[in-house]
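I'd like to ask you about the structure that follows.
The chains shown are only part of the set, and none of them has been moved.
In this document, chain identifiers A and B correspond to the written order of the chains, with residue numbering beginning at 1 in each.
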Amino acid sequence: MTKSDAAQRPSRPAFLGDLFETLTDRGRALLRWRDPAGRITAPPGLPEMGDLLLSRRGEASGVALARALVTAFEDAESDTRREFLMTLADRFGPDPQAVAKALAALQTEPESVEAVEALHSASEPRRQELFRRLNLAPGGTAALVRMREELLRHLRGNPSLRRVDGDFAHLFASWFNRGFLVLRHIDWNTPAAILEKIIRYEAVHAIQNWDDLRNRLQPSDRRCYGFFHPQLVDEPLIFVEVALTKGIPDTVAPLLEVDRKPIDADRAGTAVFYSISNTQRGLAGVSFGNFLIKQVVEELKAELPNIQTFVTLSPVPGFAAWLARAREGGGLLDDALRADLKPLDQPGWHVDPDAAQALREPLLAAAAIYFLRGRDGKGRAVDPVARFHLGNGACLERLNFLGDVSANGLKQSHGLMVNYLYDPDRIETNHEAFAERTDIAASDAVRRHLPAAQAITKETP
Amino acid sequence: MTKSDAAQRPSRPAFLGDLFETLTDRGRALLRWRDPAGRITAPPGLPEMGDLLLSRRGEASGVALARALVTAFEDAESDTRREFLMTLADRFGPDPQAVAKALAALQTEPESVEAVEALHSASEPRRQELFRRLNLAPGGTAALVRMREELLRHLRGNPSLRRVDGDFAHLFASWFNRGFLVLRHIDWNTPAAILEKIIRYEAVHAIQNWDDLRNRLQPSDRRCYGFFHPQLVDEPLIFVEVALTKGIPDTVAPLLEVDRKPIDADRAGTAVFYSISNTQRGLAGVSFGNFLIKQVVEELKAELPNIQTFVTLSPVPGFAAWLARAREGGGLLDDALRADLKPLDQPGWHVDPDAAQALREPLLAAAAIYFLRGRDGKGRAVDPVARFHLGNGACLERLNFLGDVSANGLKQSHGLMVNYLYDPDRIETNHEAFAERTDIAASDAVRRHLPAAQAITKETP
């Protein structure tokens, strides 16, 4: 290209031609920014970087530009970051001209599948490609997950962000497809950098310290498994803690005791999933738990043929609140049962043997109604944990009176815990019946707690 | 669920409820199929399995169903497979009702970005979700790549498959995003299972046997790098072979000689990319080469600061065919040059020193015209290898007369080879100028071979 050539191209924006140059430092491409006069200058704003990354220039310098944008976003002030997220909603939606053209084409040939599919392509929000290009940055996947985590905090009050969130969710569902996840056994030989995250993320039964952690990983009758994504090597996406036992436990405290004597893994008959925790808020809505539990069932079956029963020991977080409302009337509890539940109002009833004895049957009856008859405003099972496990195809196996007498256990569920059973032979049928008709799979033992009148009523009126 | 319950649900298709059950064998979920009467039966057809996988049932049994479909597809006869691919085009396109509804909503609010984005979602071909669910199968990613490879063979003559291909391409571009690829050094300590694929896939200078392979991997002045995807652990997606040399080589034979004496890597000044091969036809259109070369440049710079020059030694596959046409007229070659090129028609000219000497300048002049002035029917640079490297931002550095005197080299390019130079400082500018205006980045040495008249003409009129 001769000098005169350049002179003849007035239309070419100096902007694109000279804005930055790539430097290489110890094997990493970095950028240095220049102004139109060629002077070294501060980098442009985040939206401008986004435009650049989507431009032709971005094809050649994708890695360096993506790194620059990711770094600039994370270094920016909170306000600047929120503003950029809003810009994603406004300025990085579908290309209006392309959409108009595709719509016009469709009107010409309303029956054409080609035209519909062309419209689909034309209407893809530009931010989807932007996210794919940001992923070129070293650590890009993790950065995008954090970016969505931040976006979720701004969702309330910024409804337009919901569209951006939808694109994140769509992309993450594809990238974090179970086919790309790796199941790893987490034990005492796992790097500390991962273990400290287990401590941090455990959401069900908090891990007090490293000794408590070791107590859940090292004994012969304890297991922990997590799903990892190749791009987030240090970050378990979800993990489950398992106790190998001789029967189905009804309380959690003995499982967590530090001084208990472990049993041999090949003498256990039951695997108890006593805690399952998601770790990445930025991956909300991408479902891993279902796959994790089933994969762990298969792993344990292959390793320990002696294990025949797979259950959870689960909290019932919605019970106490639901019961409070039900005791006020509404028809699910009859008068006799409401009367029998009176002692619940007596503080410390659970340590008073007589009161506890008197409450056992009424409370279990109410719990059976809660699980089998109760529905929330959307017609769903009330309990969120129940929705998860029943939705996975598990069956409500047992109600455990005073299974968790911690302050929190008493408060949220009057001490109730339950076991969900994962029976591989019935998972599909259960799942489908629950998904289509909210049929609750429950053992006879659970159903027997229903008061006679309720038992006659069909559960799905 | 009691018996009478079941009797009350005539509308429920026995099909879905009883079609299959999941078995677990050594930690792998398998399916057993049943007919409506509950008898064990043969599996349904591929499209029916596809429907099942997209149904609610598919949510609960995704992994087992995906595995069943993948296996059934691969075990099927060729005709059945092609038919299934056609079905993907016809039956697994966008949901017409959803599209109609979204279009109607858009007509109500023509200015609504929400409505456009809702239309985008509604018009996604169902096979995209099908592919994502197939990916749940163990080895699913590889199976999908093979499925597309097969589809590509049927493309000609089945235009509707082009839409299916577009969805594959879209999904693979996302899944094989450079951010998910891992660069690995391939050497003599690499597992044989990978090395045999290097032998099989090498597309530029065939590898004769394992000794030839070792000769390209083990010496101190040889390197090989490839991109791998975590789901395809044994399969390099693309790889490049590198020779470390003391200057820019002009012929390939000495690089491949088995008996040459290697030099110390820290005495080399130049890295020569003498072969770059894509391996997966099923990933056609997903571009890796650009990223691979740049990443290898950064790796080598970090490891060996003594290496300052990064070039290719490349074939010129389109030259002989272009020259044959150009010698017939059309204006790019003037009469004098056409006359000077006559000796080309003499067989064995390249081993006749006088003939070779006489042809040197005319042939290099013709080559300069080919690269700098020649355009194909779409206005692009004629040479496909040139398009790749110039598109990456490289610069045409040198023309090598008789660089490859193998039968193939003489036939396709009259023995010509060239070097493309990767200069990190100029990659963006080159790339952009090439992409926007087909400006050919070339050294002065190359330009000087242009006949005087051509040199005056601007190359981009």
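The rule is simple: a residue touches a chain if its C-beta (ideal position, glycine included) is under 8 Å from a C-beta of that chain, and two chains touch if they have at least 3 such contacts.
Computed from a prediction, not measured in an experiment: that's the story for all the values here.
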item	value
Identical protein chains across the whole complex (2 displayed)	4
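In the analysis below, only the chains that are shown with their structure count from here on.
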item	value
Superposing rotation of subunit A relative to subunit B, computed on C-alpha atoms, to nearest 5°	180
Centre distance in Å when subunit A and subunit B are each reduced to the mean of their C-alpha atoms	35
Residues of subunit B touching subunit A in the complex	1, 5, 16-17, 20-22, 24, 26-29, 56-57, 59-63, 93-94, 99, 103, 106, 113-114, 116-117, 119-121, 123-125, 132, 135-137, 140-141, 163, 166, 170-171, 173-175, 177-180, 182, 230-231, 290-291, 294, 297-299, 301-302, 392-393, 424-425, 427-429, 431-433, 435-436, 439, 458, 460
